[in-house]
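One protein chain omitted, others in place.
Now for subunit A:
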Amino acid sequence: MQSSLAVAPNRAESTLDSERVFDLRTSTVRELNQKLHSLSEDTNEKFWRVENPRGRHAIAVGLDLPISVTINGHVGYYCAGMNKRADVTVQGNAGVGVAENIVSGRVHVRGDVSQSAGATGIGGNLIIDGNASARCGISMKGVNILVKGSVGHMSAFMAQAGTLTVLGDAGEALGDSIYEARLYVRGSVASLGADCMEKEMRDEHKAQLFKELESAGIAGEVDVSSFRRYGSARQLYHFHIDNISSY
């Protein structure tokens, strides 16, 4: 196996004054996560860099401190899951379920992400510079997701709250069985899922979208009026026999 159990007395060597480096060639993911979890609220070790992630799963999960973690390379599943307050950047692609159940803080992926990005997220920001695969924002409950590329099929499936902003296209069945949440798509939508409909883009929505673009640093580059808004038709909240064919 590739993970090394080599024991080094001080794995987090300091390069810059304030930056700590963790190399996953010489340490395990568990050691990294335990180290990050053990930091105190008033820690001075606020900047972390993770080298050689080599597609490993569960890197930087469960963080609950205002620290910054940069991961240099592609990561596996569930990276930055359950994130609270921390700012996590992936300099590469991310596997299934990046930032799943994110609570607050910010997760930024420079490359593409696999399916179920930001799944069930209840707050915070997830920014994806590349494309997201299927089921992006599935069951989202308040997270704000911004994808600079396109999203795959069944994105925002059963979405309950938050925003999904897509600068590219959306795949089939966007917003299937959506409760609430606002979906802003600039490109084409292959098809809308059950109970998802296009809605008017009013000023309040343009303002909200502008805020989302602003938090991703692209407010000046992208025109809010080039987006269309999609949301819930609110016909399938409660079971009704007349809607049986739509479920």
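As a convention for this text, a contact is a pair of C-beta atoms (placed from the backbone, for glycine too) under 8 Å apart; a residue touches a chain by one contact, two chains touch by 3 or more; residues count from 1.
Criterion: contacts and distances are computed from a predicted model.
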{"item": "Undepicted complex member, UniProt protein name, chosen from \"ABC transporter ATP-binding protein\", \"Lactate utilization protein B\", \"N-methylglutamate synthase subunit A\" or \"NADH-quinone oxidoreductase subunit K\"", "value": "\"N-methylglutamate synthase subunit A\""}
{"item": "From A:Val50, A:Ala134, A:Ala159 or A:Ala216, residue that would touch the chain that is not displayed", "value": "A:Ala134"}
{"item": "Omitted-chain contact residue, chosen from A:Ser27, A:Thr70, A:Asn83 or A:Gln115", "value": "A:Gln115"}
{"item": "Residue in contact with the excluded chain [from A:Arg20, A:Arg49, A:His108 or A:His153]", "value": "A:His153"}
{"item": "Interface with the undisplayed chain - residues on subunit A", "value": "1-2, 54-56, 74, 76-77, 93, 95-96, 111-112, 114-115, 133-134, 152-153"}
